[in-house]
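With one protein chain withheld, the remaining protein chains of the complex are depicted in position.
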Amino acid sequence: MFKSLIKNSRAKSPWIMHFDCGSCNGCDIEVLACLTPLYDVERFGVVNVGNPKHADVLLVTGTVNHRNKKVLKNLYDQMPEPKAVIAIGACGATGGVFRDAYNVVGGVDKVIPVDVYVPGCPAKPEAIIDGVVEGLKKFQQKVEQAG
Amino acid sequence: MARTVIPFGPQHPVLPEPIHLKLVVEDEIVKEAVPALGYVHRGLEMLVAKRDYHQMIQVCERVCGICSMIHAVCYSQTIEEMMGIEVPKRAQVLRVIWSELHRMHSHLLWLGLFADAFGFEALFMQIWKIRERILDINEATAGNRVIVSVNVIGGVRADLNPEQRDWIESELKIIEKELKEIQSTVLNDYTVKARTVGKGILTYEQAWELGAAGPTLRGSGVKSDMRMLKYGGYKLLDFEPVVETAGDSWARAAVRFREVLQSIDLVRQAIAKIPRGDRDLAAKVKGNPEGEAFMRVEQPRGECVYYIKASGKKNLDRMRIRTPTFANVPPLLAMVPNCELADVPVIVLSIDPCISCTER
Partner (left out) sequence: MTRDNLVSEVMNMKNEGCRFVTMSTVLTAEDAVDVLYHFEKDFEVTHLRLADQPLAEPVPSISGVYFCAMLAENELRDLFGMRFTGLVLDFNRTLFLDEEVTTVPLVNNCKITPTN
């Protein structure tokens, strides 16, 4: 009974952490805009936290470079299981407009497994919220599997 | 007294972007700060070898998503100067309008984050609510909220029709009214003053010698604003830079807040200056750029410098970007010593760091 309560609340009130991984800021400010009064994702129980050990869902914006890939891997490893990763924007998916630059490794999926890709350059808040909802479905499946 | 090194960042709750500072502390007092950058470095300057000079506009816009319009203006002005292109007056005025809208949304974004850094979340939400109106204007006029992509070399690609102009004016009235309502909170509230007054002082001499830029420089009493160069459409507008003299975090916040109100005024002036009749949006561009050019414009965070060298090919030889935060990091290192550890986030934010600009 208590276990199922926790299981339910994890999927119904996910805590997200946002990591900027070499993006141009366009996607970051849209992620933040999701938290502010116009879009207000907190009404769905989504809380933005700064500590990876509290987080269920990782939002990553931007391309991966040689220096921050270690930070990204480190943050991902610190998050408790089960967890979901959402890559935001064209850069998070493939490297976007920067993919030819020398210090760009590529999309987020080169370093950690990604569950949902949100398109757009920059992605709109509506699209980000959509992506989070999509990610939560996968997250719920993972919670079920973990039992 | 034993010295301890405390790492600050790269992932930190108050920082939207990764910057790493090594803080050398004695007890609670910070004695020294050493920056470590490179978490957002992509290598944009080298992309000139792979993209032609028209495509580079899209890359320049993505140097920084917050002040993208102004990067694009600076880049196209540099190329236009090299090629001797006369930009139509209408395009110059429209560039001013979108640039100032960007400045407003950038300053409001920063004021919100700044309020959040010292725990004033209600103010953060209030300011970001006002900011959404500006993003709505961007979306309605250019088709995108943040990166508007209206610039092309030789002009702009979008126009404002009379209904849009009237609507922008009415929105600006609402924004101005809402800003006036929170003005006394931002500038005089006890909580705000307790966390900002006297924190992170940068004197006039230090600011000049360390090459600070933008509100960081003007907050220390230096009257320096690149818009005084009267580039582009600014030569048609009345403009007096905002200067504060205290040099602390509060002064820098006050400069930015007053600049938002000033930008509202500039947008109004620019809308009135849109030429009637003449509907030319962009000049024809022929050939390839050749030579060297150096251009400075004022971004929300300060002076932005582009240096371009080209040799008559489709691809440029070299593009060098010096962004305002790059200039503001040395002053930051001068502000941090002898402050308390708990004030570090506020002081770091007070220069309005834009790391993706800094590292490109």
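Observations on the structure shown:
Letters are used for the chains, namely A and B, taken in the order the chains are written, and counting of residues starts over at 1 for each.
Here is the rule we use: a contact is a pair of C-beta atoms (placed from the backbone, for glycine too) under 8 Å apart; a residue touches a chain by one contact, two chains touch by 3 or more.
Keep in mind that this is a model prediction, so the values were computed, not measured.
In the complete assembly, the contact with the undisplayed chain comes from B:M46, out of B:M46, B:L236 or B:L261. Across B:I29, B:A140, B:M228 or B:A272, the residue that sits in touch with the chain not pictured is B:M228. Among B:V192, B:L210 or B:A251, the one in contact with the hidden chain is B:L210. Taking the complete complex into account, B:R296 is the one of B:R62, B:R145, B:R218 or B:R296 that touches the chain left out. Looking at A:S23, A:T36 or A:N103, the residue that reaches the missing chain in the full complex is A:N103. When you scan B:A72, B:L202, B:V329 or B:L349 for touch with the missing chain, the hit is B:V329. Interface with the hidden chain, as seen from chain B, comprises residues 34, 37-38, 41, 43, 45-46, 208-211, 224, 228-229, 294, 296, 303, 305, 307, 309, 317-318, 320, 322, 326-327, 329-331, 359.
Methods note: only the chains that are shown with their structure count from here on.
Inter-chain centre distance (chain A to chain B, centres taken as mean C-alpha positions): 27 Å. Touching chain A in their complex are the following residues of chain B: 10-13, 16-18, 38-44, 46-47, 50-51, 58-59, 62-66, 68, 109, 112, 124-125, 128-129, 132, 135, 144-147, 354, 356.
For chain A in complex with chain B, the residues that touch the partner chain are 18-30, 32-33, 36-38, 50-52, 62-63, 65, 67-68, 71, 75, 96-98, 100-104, 121-122, 124.
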